[in-house]
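Structure, as structure tokens:
Here the complex is missing one protein chain, while the rest keep their positions.
For clarity, chains are labelled A, B and C in written order, and residue numbers in each chain start from 1.
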Amino acid sequence: MKISFSSEDEQFRQEIAGWLKENLKGEFEQLRHRGGPGDEHMFPEERKAWEQHMAHAGWTCPGWPVEHGGKGLSINQQVIFHEEYARAGGPGHMGHIGEGLAGPTIIAFGSEEQKKRFLPGIVNGTEYWCQGYSEPSAGSDLANVKTKAHQDEETGQWVVSGQKVWTSLAHESDWCFVIARTEPGSIGHKGLSFLLVPMEQTGVEVRPIEQLTGTSEFNEVFFDNAVTDAGNIVGKPGEGWKIAMALLGFERGVSTLGQQMHFQNELDQIIEVAKGNGSSKDPAIRQRIADAWMGLRIMRYNSLRMLSGGKDGALQKEAMIYKLFWATWHANLGKLAMDVLGNESEILDEGGSYELTRLQSMYLFTRSDTIYGGTNEIQRNIIAERALGMPKEPKGR
Amino acid sequence: MKISFSSEDEQFRQEIAGWLKENLKGEFEQLRHRGGPGDEHMFPEERKAWEQHMAHAGWTCPGWPVEHGGKGLSINQQVIFHEEYARAGGPGHMGHIGEGLAGPTIIAFGSEEQKKRFLPGIVNGTEYWCQGYSEPSAGSDLANVKTKAHQDEETGQWVVSGQKVWTSLAHESDWCFVIARTEPGSIGHKGLSFLLVPMEQTGVEVRPIEQLTGTSEFNEVFFDNAVTDAGNIVGKPGEGWKIAMALLGFERGVSTLGQQMHFQNELDQIIEVAKGNGSSKDPAIRQRIADAWMGLRIMRYNSLRMLSGGKDGALQKEAMIYKLFWATWHANLGKLAMDVLGNESEILDEGGSYELTRLQSMYLFTRSDTIYGGTNEIQRNIIAERALGMPKEPKGR
Amino acid sequence: MEFAFTDEQEMIRDSAESFLQDVSTSEAVRAAMATEAGFDSELWQKICSDMYWQALHIPEEYGGLGLGYVELAILFEEMGRRLLCSPFFSTVALGVNSLLVAGNDEQKSTWLPQIAEGALTATLAYTSQNSWDAESITAIAIKEGDGFVLSGQYKYVPDGHTAGLLILAAREEDSSDEEGVSLFAIPADTVGINCRWTPTMDQTRKQAEITLDNVYVESSHLLGEAGTAWPQLEKIVQLAAVAVAAEQTGGARQVLDLTVDYTQERVQFGRTIASFQAIKHRAADMMLQVECSKSAVYYAACVAQEALFSNDKAGEEVAEELLVASALAKSYCSDAYFHCAADSIQLHGGVGFTWEYDPHLYFKRAKSSETYLGSGSYHREKIAQAIL
Partner (left out) sequence: MEFAFTDEQEMIRDSAESFLQDVSTSEAVRAAMATEAGFDSELWQKICSDMYWQALHIPEEYGGLGLGYVELAILFEEMGRRLLCSPFFSTVALGVNSLLVAGNDEQKSTWLPQIAEGALTATLAYTSQNSWDAESITAIAIKEGDGFVLSGQYKYVPDGHTAGLLILAAREEDSSDEEGVSLFAIPADTVGINCRWTPTMDQTRKQAEITLDNVYVESSHLLGEAGTAWPQLEKIVQLAAVAVAAEQTGGARQVLDLTVDYTQERVQFGRTIASFQAIKHRAADMMLQVECSKSAVYYAACVAQEALFSNDKAGEEVAEELLVASALAKSYCSDAYFHCAADSIQLHGGVGFTWEYDPHLYFKRAKSSETYLGSGSYHREKIAQAIL
């Protein structure tokens, strides 16, 4: 156990930091610190251009194996990459669902053809992905998926019908991976399949969900006899649950460190405000700022333990607490930001009908952090049942 | 809605305050502020003498109707009585289970003979009571009572066998009211009866439970073919549940105001310590002391609403939250006391093997407040189900 | 001592409840909050002429109903519950209270009947800073001839851009803290006064900035004595804090009801989510906070009643009690409302953070009302000063 990086790694840090300094400017300057959670809908076109700019220099998917177009970076170098990216204020990756979820899933479970077809678009920043998991009546309960798919007898194509919800960036995406029920009459975890569906077709409709911020980061996606080629199924029919569960493991990787640098940036802004308006002298605010700082440090150490630990993608204890911890921490940070601002916390930016400042937007959006991707309550169930071995809830009577 | 007392009531306040000042001295001086929760085992004989001293002057059971030996005080005067009693540091009533629970139950549901037999002993301070409710395997679940009783075919006496637990003052009591199962094979709420059992007999054994304070306020009580006369059943056989539920309502009465004055006294001591050692200048401690003060005020207002509201003994919303609120508040007060004491919080009184100071004893004992008499979790279930109409938990599978 | 509502008070609550249920629907709130004024003037006139609420605690001699602060707290609670968009709070809790506390008979006779008729709205402005204490007053009043010249700025003024009558605090030059403060009652259309709407995160209660550029007013506009008005202003603010706490209590009640209803309908894992302990226990904690909020507010309202209208009690004792009772109510209810509203979003799950469902409206109102007149910890420190 040691906490310092090798000199080789430190050299790599110089390299990526230098590249970002040279490149995240000019037309891209405006993208600094934008497009993060709660802000994902902002500057989509510009961020796609930035993604392609990074791709040209070989900085997309740096953790992927070289054979699939990545840089094959070590865990330590990935840590450094994400830290420096966030430190430089690098904008939210438009391609993060492709890079972090769709790609790794295809690499792990996809056919050779699928790898050839889909991975280059992700690496090059030319094809974008969204995920079709949650459904209105299923919520956090993936086993309750109602979206159906069957194969057209003539064309062999998959025909998908149903509704997905909380799909971020759906209107900016070219492809969606969809969990659908392909065995009629199946229930629970059985009979689900993992399909790759093109978004540009008449059978797919995207409706933005207006959030409490007044903006729309999430969408509902309606599939009405949407089609995709027979080959666009990952794994075999009926393996959807297995693949979806593995994918949950991919979500908790080195990118968490990038998220933390984004949080650090928010905390820095709050500290700046506190020093500016004198609330940094308020002992209660001091305690809360110190507490936020501590939480962020702990998040980092938790991540480092996750990354240094079991590499099989199995959920370790420290991984299981991750979502619950950061979501709760972030919601508290939002409240802290407003309390540091004091009376000014209410006042909107000039212009526009409901023009939230960055901190206001962060504050309001954090209320969704403890809900989407598995509510805090679901997370606690998972921890109690899977990590502590406590019994499951009785099902309904 | 008004918060001031009438001049008649204020005159009554002078009367009781004056009597206490004149009488709570001399041999009784040492009893001031003693015998409260966590301290109930202290000075039992002396407190019985005090109880009889009060009885002579007619100050026991002041809220009972005159016909049963009480003073028939109005609610307002009872409020005043309990406030002044606690303000004067009046010791914990040895007879409080008789006065507050056994007596009212007998008045409400007992026969004329029972009233004649039992009420005078309570009023005169010559007979003391304890309650036999909880059982080791039943915990907070009264419907799971396993103690059995049947009538001896020859004598007609009730013969009681089983084990009760968390019985305070059992070794100082003459009588115990016992919930026992009198219909063999009955389950749940049915087949329970409410029996009055003398403690002085070979079939009753009292074993103290040593608590985390090192002292024993609670006991286990073992009934092994203990007997009581045929007439010592309140209500009919099988009415035990109904009576027990009504009794729960009696628990939340004017005496809560006395409890609060006791709490106030503890808070006053903490404030004194804080001023003495300078922790009253620590902003975090200031917030917590203010918060404790607020909680106590709110408790008082809640009680006043309870007392001014429905007089049918039915549980109002503000009554249902009472236990949860005070228990949680008191546990926080315990922690606050220790934090105000700082390093001194660890140091015991001189002499004795584990001689806790008053505040240490209070601190440790508060950990039981959120457990006995229905845990916080049970209280939240009750609130959710009875006040908010939310569904019951599914039973085990 | 009788800590229960009278039949008359229960009637007032019932009629407020049914009226507001009809007129202050989610749609009505959303329509009103999208406007700059922030309220529907037709509805306001209907309240004034049909319900006569704006006149509730104005004494009969000034054209009011002559009822008390407990009745008023009931109205605030019901309004907060329905997020009523109206100038009621500013006009009554700030305007009427200011005139009752600090005005002389002539001033009361001038303004209160107009308010009672529904012809005039009012508000109070004092802070220009990020705080609510005396030192936050920076506007300057200079004696000139038979009147005063006022200059300076005010921020965070409820309905400051629509109120007809402004109660303004200003201080003598070179004075500081609680010294040198004066109060004035000035029509908003007086020359030199500029009122500008400042859009806020909570859209259900509008705020404004007010600037005074050498505004000349006659001495008749001075409430009380020049330079010694801080105790009056403090009392007005305490009375207003009780009103805010009552609104918060109503809001907390409503988010609890919304949450219990929603969780009874929503099915997950084969059960209504209301059957899960995680949900039930959160709801139970919400109810505990709601009930305690009520107790805190009703008590504070009783004290406010004595502080405003009772002559037979020792003034200082009541003043001290109002200080702690209002601080307690504002502190407890601010925190309780925030927690309840936040939990309401959480227990609504995905729909909880949509614009479409109502919890966010309450959540935003909870935060803005927590901030307005000072947060929970601010008021706890006030209590600490009183008891330590």
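Convention: contacts are C-beta pairs under 8 Å (C-beta built on N, C-alpha and C of every residue); 3 or more make two chains touch, one makes a residue touch a chain.
Treat the numbers as computed from the prediction; the structure is a model and nothing was measured.
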In the full assembly, spell out which visible chains the left-out chain is touching. A, B, C
Which listed residue (B:E113, B:D152 or B:E344) would be found touching the missing chain in the intact complex? B:E344
Using the touch definition up top, pick the residue from A:A274, A:L336 or A:M362 that touches the left-out chain. A:A274
Just checking the interface: what residues of chain A touch the absent partner chain? 1-6, 9, 76, 79, 271, 274-275, 280, 283, 286-287, 289-291, 293-294, 297-298, 301-302, 304-305, 307-309, 317-318, 321, 324-325, 377, 379-381, 383-385, 387-394
Hey, which chain C residues sit against the chain that's not shown? 276-278, 281
By the contact criterion defined above, which parts of chain B meet the unshown chain? Give residue numbers in ascending order. 134, 137, 139-141, 144, 165-166, 209-212, 214, 277-279, 284, 331, 338-339, 342-348, 353-356, 360, 364-365, 367-368, 370-372, 375-377, 380, 393, 395-397
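The working rule: only the chains that are shown with their structure count from here on.
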Nearest to the mean of all protein Cα atoms is the Cα centre of chain C
If I count partner chains per residue in chain B, which residues reach a count of at least 2? 283, 287, 394
Multi-chain contacts in chain C: which residues touch at least two other chains? 271, 275, 279, 377
